[in-house]
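Note that one protein chain of the assembly has been removed; the remaining protein chains are unaltered in position.
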Amino acid sequence: MSVETTLLVQTLVSGLLIGFVFALISVGLTLIFGVMDIVNFAHGEHLMLAMYFTYWLYTLWGVDPLYAVPVVAGLLFLLGVLTYRLVIRHVLDAPMLAQIFVTFGLMVFLRNLAQLLWSEDFRRIGDTLVTGRLELFGIFIGTPQLVASVGAALTTGALYWFLKNTRTGWALEATAENKEVAGLMGIDPERMFALAWGLALASVGVAGALLATFNPIFPEVGAVFVLVAYVAVALGGFGSVTGAFVAGIIIGVVQVMGGFLWEPRFKTILVYGIYLGIVFIRPQGLFGRR
Amino acid sequence: MALFEVHGLTKTFGGLAANRDITMRVEQGEILGLIGPNGAGKTTFFNCVTGFYPPSAGSVRFQDQEITGWPPERVCQAGIARTFQIVRVLGDLTVLENVMIGAFLRHPRVPDARRKALAVLELTGLADRQDQMARNLTIAGKKRLELARALATEPTLLFLDEAMAGLNPSEIHAAVAIVRRLQEQGITIVMVEHVMKVVMPLADRIVVLDSGQVIADDVPERIAANERVIEAYLGEKYRAAS
Partner (left out) sequence: MLRNRLPQLALVALVLFLLVFPTLFPEPFLLRTMILVLLWSVLGLAWNIIGGYAGQVSFGHAIFFGLGAYTSTLLLNNWGISPWLGMLGGALVAVIVSAIIGWPSFRLAGHYFAIATIAAGEIFAVLFRNLKWAGGAVGLYLPIVRGDRLVDFQFNESKAMYYYIVLGMLVATALVTYWIERTRMGYYLKAIREDPDAARSLGINVTRYKLYAMVISAALAAMAGTFYAQFVLYVSPKTVFPLALSIQMALVAILGGTGTLAGPIIGAAVLIPMAEYTRVYLAGRVGGLHLVVYGLLIVLISIYQPGGLMALLRNWQHRRRQRKLAQAAPVTAPAGGMGDGSV
């Protein structure tokens, strides 16, 4: 393969890999929106917390991030349920403005709390089980990136399986479809909402723990990822898990290719431009029903 | 030429045809009743002709002008007002302010709009409650308010979507009196109704919808005896009488 082609394929692969992680993060966001019509503006901050938890587990107790994944996922699940019970529940029937402000306020609160507690310094996790890289057909793949990608894909798959093949999963989808009818069928919407938040944040927990193996950790790290998640949710169709998954991967590839073919510093504009393009041209996204 | 004409109106959602090839007219000054069993497509029809849904096919003409596909605000500006099946008053405003919002269409200045609104409140018997918060009204009061607000836009044609639903007999009596008064003032009215006891004596003419299509278009006496109508309502007829 020529150098250009190798470089192209290299970029494509790395975009694909990060795309799976984007997908997992986006799936959580779309799950919450699908079930209760609320955008979690603090989603990026929850990711950030997951990354910091992973970092502290590693730094203070030497827990390898790979083992930390279930722990952080569990912690984030609890955080999700707690966030729902303490905060979100109160604004379910409030006007949309209040709902927007609440998660927005959470974002401001968490981001600056992290800055206060842990300072702006970039932190990195050192050697882990997955440190290193592989070479396949002349393409170099970082092992952490590969593991993160596989982990994200598996988690999304598990979530999808859960939603389609278990009674609780069906109950969740039914609640997303029509809250009142689901209630009439004996499904407790409160439990479903709490579950949605728990699962969404747990997904972000897995993504964060995996990201922590190669991505720097700092208070604003969530901002970049959540932007992609917003766009992926819109592109995939608000509320569609499949859509968010596919869209996450697409954006992963597009933004990295955009940086390669055009200018790396315009990657953000490209992604934002996609968002604006979608909501203006095809508001329901690829798989959306709204 | 009728005041309002609909030709071949069709509205499909996905594969479902909520309105199918509806053709009908409304004459100036009459009260037209639009009835039909649940799911017949009455509210869809309202939404299509008042600009909330773009029709999939067909044409809507008002005062000999093509208004098909016009957005709701343009429809209202042309002289067609409507109320909603699930009442939509602006809860955070007072009764007077709600009606003023309607009045502003023809009276841009605040004092003029206020005067017009007060007049409409008098007409609809809400004057004594003008400073109450709209969200504190009873259902009957809210429906009355929505009607007043629509009236303030000075419509030529008024669409009422189940204005009598949820009202007790004395409230219905009062509402019917208002509708009659409106007809006297020259406003043409189309009312979707389920309460047969109300619509039969009130309407000059009745159009019956079933499964998205017109199955009858006649004066009330003949509608009551119409085979197809009775069939569509089989069972419903007895429920509607209560």
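Side notes on the structure shown:
As written, the chain order gives the labels A and B, with residue 1 at the start of each chain.
By definition in this document, a residue touches a chain if its C-beta (ideal position, glycine included) is under 8 Å from a C-beta of that chain, and two chains touch if they have at least 3 such contacts.
Keep in mind that this is a model prediction, so the values were computed, not measured.
Residues of subunit A that touch the chain left out of the display are 33, 38-39, 41, 87, 90-91, 94-102, 104-113, 115-116, 119, 223, 227, 230-231, 234, 238, 265-266, 268-269, 272-273, 275-276, 279-280, 283.
Mapped onto subunit B, contacts with the missing chain fall at residues 50-52, 71-73, 76-77, 81-82, 84, 88, 90-93, 97, 100-102, 104-105, 108-110, 113, 125, 129, 132, 136-138, 140-141, 144, 149-150, 153, 168, 170-171, 174-175.
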